[in-house]
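Before I ask anything, here is the structure I am working with.
The block that comes next holds chain A.
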Amino acid sequence: MFNSILEAPIEALGPHAIFILIAYGGVAIVTLALIIFNILAYQKQKSRLNRLKNNNENTNLI
Partner candidate 1 sequence: MQQQQQQLRVNNLSLERSGRQILSDINFALKEGEALLLRGDNGVGKTSLLMSIAGYLHINSGEIEWEIKRDTKREEGEEWGEEEENLLIKNLHFIGHQQAIKPHLTLEENLLFWCQLYGGEEKWVQEALIRVGLANAISYQAALLSAGQSKRLSLARLLVANRPIWLLDEPSSALDKNGDKLVADLIDEHLDGGGIAIIATHLNIELKNKKRIKTLMLKAI
Partner candidate 2 sequence: MNKIKQIAPVKKMNWFDKIAHPGQFLIWSRYLILPLIIITITTFIIGLWYAFFNSPEDYQMGNTVRIMYIHVPTAWLSQFIYVMMAISSIGSLVWRHPLADVAMKVAAPLGATFTAMALFTGALWGRPTWGTYWEWDGRMTSTLILLLMYLGLIALWRSFDDQLRAAKLVAIITLVGVINIPIIKFSVDWWNTLHQPSIISSKGISMPPEIYTPLFIMLFAFTMLFILLQTNAMRTEIIRRKADRLMRKKINKNSGAKNNV
Partner candidate 3 sequence: MRVFLAIIKRDIKLAAHSIGDMLTLILFFIMVGVLVPIAIGPDKEFLANIAPGIMWIAAFLSSLLALDRIFRPDHEDGSLLAMRHSAISFELIIFAKLIAHWISAILPLILATPMMALMLNMDMRNFINSVISLIVGTPALIAFGAVGAAITVSLKRGGLIAPVLILPLSLPILIFGVSSIKINVGAGTQEAALLILAAISLIAVSLTPFATALALRLTQE
């Protein structure tokens, strides 16, 4: 199924290069996504905790 899609690039770049490209590219994208998600999740929780801590005194007044 995938063969037909890959036919053109394989001809252009040679059979090995294209698979290496896809493999490394795919892993790179997923790894980057993982890292970004990891950082974002941390920032989000950190700011939530800070917000809760700061709000603490205010809510008592209300």
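These made the cut because all candidates are chains of the complex that A comes from, given by their letters.
Just so we're on the same page, contacts are C-beta pairs under 8 Å (C-beta built on N, C-alpha and C of every residue); 3 or more make two chains touch, one makes a residue touch a chain; residues count from 1.
Fair warning: this is a prediction, and the values are worked out from it, not measured in the lab.
Among the chains 1, 2 or 3 offered as candidates, the one in contact with chain A in this complex is candidate 2. For chain A in complex with candidate 2, the touching residues are 2, 15-17, 19-20, 22-24, 26-27, 30-31, 34-35, 38-39, 41-42, 45-46, 48-49, 52-53, 55-56, 59-60.
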